[in-house]
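Below is one structure; the comments refer to it alone.
The complex appears here minus one protein chain, its other protein chains still in place.
Letters are used for the chains, namely A, B and C, taken in the order the chains are written, and counting of residues starts over at 1 for each.
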Amino acid sequence: MPTFKLDGKAIPFEAGDTIIRAAYKHGIEIPHYCWHPGLSAPANCRMCLVEILPKPGQRPLTLDILALDPQSGEYTVKQKPKLQPACYIAAAEGMEVAANSSEHVRQARHDVQEYLLLNHPVDCPICDQSGECKLQDYWLEYQKTPKRMTDEPVHKPKAVVFGPTIVYDAERCVMCTRCIRFMSEVAKDPVLDMRERGNLNEIVVAPGRELDGHYTFMTEHVCPVGALTTKDFRFKARVWFLRTAASVCQGCATGCNAHLDYDPRYNKAYRYRPRDNEAVNKYWMCDDGMLTYKEAHDGRIVGASVGGAASSMAKALATARSLFAGVAPASVAIVLSARHSLEDNWAMLHFATVLLGTQNVYFSRRPDGYNDQILIHADKNSNTRGVMQLAPGAKQLRALVDDVGARRITHAIVLGGDAPVDASALATANVVAIAAHEGPLTQIASVVLPATSWAEHAGMYVNAKGLRQTAERALLPLGASRPAYEQIADLAVALGFARPASKLSQIRTQLAAGVGTDPVSRRGSALVV
Amino acid sequence: MGDVNRSLALQGSEQGYATTRLDALLGWARKYSLFSYPFITACCGMEFMALTSPRFDVSRFGAEVPRFSPRQSDLLWVVGTISQRQGPVLKRIYEQMMAPKWVFAFGTCAATGGFYDNYTTVPGIDKIIPVDVYIPGCPPRPEAVLDGLMLLQDKIQRGERRPGVVKPRIDPAQQVSELVRLRRSAGDPRALLPALREEKRS
Amino acid sequence: MEALDLELDAGELELPAEPMHLNMGPSHPAMHGTVRIVLELSGETIVKADVQIGYLHRGFEKMCERGTWAQVFPYVDRLNYVSPMLNNVGYALAVEKLCGLSVPDRCQWYRMALGELARISDHLTCDGAMAMELGAFTPFLWFVKAREMVWDILEEETGARLTHSFGRIGGMAEPPTPDFKGLCRAGLPKILDLVEEGERMLLRNRIFLDRLENVGAISRADAIALGWTGPCLRATGVPYDIRKAHPYLKYDEVDFDVPVGTKGDTLDRFLVRLGEIRQSKRIIEQVLERMPDEGPLNCDDPRVVLPDKMAVYTTIEATIQHFKLIMEGARVPSGEVYSYTEGGNGELGYYLVSDGSGTPYRVRIRPPCFQITGGLSKILEGRMLSDIVPTFGSLNMIGGECDH
Partner (left out) sequence: MSQLVLEKLRQRFGTAILETHAHFGDDTAVVDAGMWRTVGQFLCDDPDLDFDMPIDLCGVDYPERVPRMEVVLHLYSIAKAHRVRLKTRVGDADMAGAELDSLVSIWPGLDWLEREVFDMSGVRFRGHPDLRRILMYPEFEGHPLQRTYPADKTQPLVAYRSEAEAGTPLEKLEPFGPDEGMPFGRGGLPRVAEDI
């Protein structure tokens, strides 16, 4: 692999890599605003300027400048090396690049930073970006000087509503055009552009359009400063109080990797951020997906209920016991859920096949929905593939409806509340539901036990590509909810069976043995089927 | 005191007797003869010293007599941080005191645990014993303590046991609004700089 | 009738004398509320004394690992709460040593002046309280009155009577007020007069002297081996004063003596403290001469020093700087350092470990009176019960610092 030298350090690169990308892959950050690993490089922020040393024997590339001589107060012509944007110059074998080591580069960074802050409003206290803002980080690293300009800064439009989700603040904008490039290159919807020049320069939406579609949130996340903010997160939390968990989006079968940001003080989730994973979602997520963090709180079941009335866990289990007293396993149906983790489903399946000994295995899922060629998958369940791998013979829920109609099934133990078909017919059966969210099945269930959502226990999910990924736990269990595998274990005990495995570690070992996959990695690993 | 004075004035002292309600008389007698038990543990003790010293002279309020036996005292000054280890001692001492007894939470640590929000500090002595008057401050100025003492005397007179808190003499919110007004009034904020600096000096 | 036969054998005359156990504190007027001494007495003689501390353990070192480097200042204030400014300066010096910073001369002089004022208040409190516990209430009132005068000056400077939180990494919170020197020059003589007065009342009092002299004496070697420092060590005749032995700030440029005792008993400790009050006065007077009235107070390093408040309100650069320093904390280069200064009770050391983040990885304080109190039981055993109060008082055990 060819290498070049950055500050005397050898950096390997692949043909076509720019200097900044090679350094980025190597874990070295060259300061930048406009460059983004997933987007084209306009080289317009000038923050990544580096000095490329001349080859031996060649004369350096220089500029003539007028330098002020402090003694005489005269301007004299001096020469200074011509700096070049690292995001645009392709790395070449044996190339010698000076970044931190070059005093010219440090000066250039300082000056660029100072220019960017020239008209910046004093917004940090009210800005959602503060705490994760490039302007702040780079000031401390590369500028460190107070303001010299004493004039009134240029004022530009603030709080411009770009669309249903995004608000734009022109004064904070550094004109990196990341949002423009994202909309045109990734979202394939070039609705944003830049108008005017110099001080009047600002981002605008195409006339007659507004910033809508399925990828508007990403514009906020690619924004290196606080210019673009989402109406959803705006003024909701300060980022330095948030902690983050490496999670997996539950919106659809794509299984985008995401950071779930939550506030441990209030045990509340606040937002999803995309988590880089070249194999799945690269650097992006869709709006619907990013909003699924709300499902950690909305429509949750946080207490047991019997016949629709809230009850204690003990009473619910007792009721389930009486319901299932003397029932033949053949007439009991087990319903897996495409929205619960592998562990939950494994526990349910294990209960069905090993303890109960029934073959009536079905699975429930959310109905399909919108899809596109970028990220969004039609299957709106995060774990359909996983259930298919666990129980290839599992039947669709429609079959269960028919069986219940034909009185072949009188009892059902259901994981998850979703149903792609009209499930009201199931009301004639005695249904015990273990679910995290409200759904058609929990409506008709006689007993409902509260389970934790993906945000409250670690779990594994297999996306449409067959990639198995783990989501870390973020929150503490809400209300009386507990992980589904624990609820299943309790239910099994209540129904008179020996207590099955109810520890995550046990389940995972048996799961790994059972399904025969290579060990789980957070970034997702291809599944051997 | 008020009732007694008034009745004396009405009846005229030559008649040699005064009429008042017994509880009022008792309250009056009690509030000016507080025998205090200084349960001093920490920093606030320094201010407690200052309180007893000539400049602030708590004896003006009849509360200067320290009794280091809980059985002889009826006002418990909890002065300073109470650690978990200290907790049982405090409870024991409180239980040994004779009724009627009152408790001062002297300083933020005694009132809430202060910024020692950790494994060893009791987050406020009201977790362990009832408190009559909370005196915030880290440590509170003696003036604030005297405020609290007067507050307590008033409560004793009225025979009221609901906890009370010493409020700041100046409302911070008011000061803030004043600052905001200043800030708004000036076109260029930098013009304010010298004025504010002066203000700070004076 | 015949006379009573009084020839009893010796055994019957002896009274049964198993040792009596006495529990002193933690809530005892002389125990500062935070120490408990479990005594084993035979008659009035102390056979064994088990000194138990920890009643004021407030988790200082654990709390420091939760905030930023600057957020430690309020905690160090409350370690030795009789001389908070010395702790402030000590901690600031420690962090600056770790950052490789040095503050401007003006700040160094200023720190010295405030520190010595704090030392005066420390010794006044100790001697005064000790006298009071021996029943001499009037000198206590005198000393506290003098301490009030010291606090007036400190309050004028810092805005707080006791817990100033005035130190900062790389400087102080505020420059000296214009009339700082005037206040000191006016106040110090009065303070010294009061000290003289109280001193006269005590040192001509036979009871007082008899209760101090040859009580709680300790030899040099023992004191050193026990790790004693400060006045308690100097009372034994060891002239170990960090301001002389390892000068910091500008102590090598001022002229002062180190008062030492001879016998290392309670009286010596009392006198050494009185002597140090006078030395502190000398130091302050010299500082006032040499401290410049103008010039920068804080070192200009934007990575640790907060910007001007008005600039924060008006310019984005200062806002960012302020934001970074407050929310993330000043980044202190990783490493470990032990920095020591002469505190009110002796060597006040800070052992800091940094992992390069804005938060201390470990802040260890070396509280002088921890070891001093540790030696208490040794000098008590064999003494009389009534010697506990003066001995303990003369050690100036400060709960906050002893129990961390």
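What we mean here is this: a contact is a pair of C-beta atoms (placed from the backbone, for glycine too) under 8 Å apart; a residue touches a chain by one contact, two chains touch by 3 or more.
All values reported here derive from a predicted model rather than from experimental measurement.
A.B. asks: Identify the residue among B:S36, B:T112 or B:Q153 that touches the chain left out of the display.
C.D. replies: Per the contact definition at the top, the residue touching the missing chain is B:T112.
A.B. asks: Of C:F73, C:F166, C:Y240 or C:F270, which residue touches the hidden chain?
C.D. replies: Residue touching the absent chain, from the options given: C:Y240.
A.B. asks: If I consider the whole complex, including the chain that's not displayed, which of C:K97, C:K181 or C:K263 touches that chain?
C.D. replies: Considering the complete complex, C:K97 is the one touching the chain left out.
A.B. asks: Touching the left-out chain: which of C:N298, C:Q371 or C:T391?
C.D. replies: Of the listed residues, the one touching the omitted chain is C:Q371.
A.B. asks: Can you list, in ascending order, the chain B residues touching the missing chain?
C.D. replies: 84-85, 87-88, 91, 112-113, 117-124, 126-130, 163
A.B. asks: Name every residue on chain C in touch with the hidden partner chain.
C.D. replies: 52-54, 57, 59, 61-63, 65-68, 71, 97-98, 222, 224-229, 238, 240, 245-246, 327-329, 335-338, 340, 347, 349, 351, 353, 357-359, 361-362, 364, 366, 370-371, 373-375, 378, 403-404
In the analysis below, only the chains that are shown with their structure count from here on.
A.B. asks: Sort the chain pairs by how many C-beta pairs are in contact and tell me the top one.
C.D. replies: By contact count, the leading interface is B-C.
A.B. asks: So how far apart, in whole Å, are chain A and chain B when each is placed at the average of its C-alpha atoms?
C.D. replies: Taking the average C-alpha coordinate of chain A and of chain B, the gap between them is 53 Å.
A.B. asks: Taking the mean of the CA coordinates per chain, how far is chain B from chain C in Å?
C.D. replies: Centres of chain B and chain C (C-alpha means) sit 28 Å apart.
A.B. asks: Starting from the mean Cα coordinates of chain A and chain C, work out the distance between those two points in Å.
C.D. replies: Using C-alpha averages as centres, the distance is 54 Å.
A.B. asks: Indicate the residues of chain A shared as contacts by at least two other chains.
C.D. replies: Residues: none.
A.B. asks: Check each residue of chain B and list the ones that touch at least two other chains.
C.D. replies: In chain B, the residues touching two or more other chains are 190.
A.B. asks: Considering the complex alone, what residue numbers of chain A touch chain C?
C.D. replies: Listed in rising order, the residues are 117, 120-125, 130-131, 135-136, 139-140, 143-147, 240.
A.B. asks: Taking the touch rule as given, give the residues of chain B at its contact with chain C in the complex, in rising order.
C.D. replies: Touch residues, chain B against chain C: 38-43, 45-47, 49-50, 53-55, 66, 68, 79-81, 83, 85-86, 89, 93, 115-116, 118-121, 138-139, 141, 183, 189-190, 192-193, 196, 201.
A.B. asks: For chain C, which residues count as touching chain B in their complex?
C.D. replies: Touch list, chain C to chain B: 26-29, 32-34, 54-59, 62-63, 74-75, 78, 81-82, 125, 129, 141, 144-145, 147-148, 151, 161-163, 177-178, 310, 313-314, 399-400.
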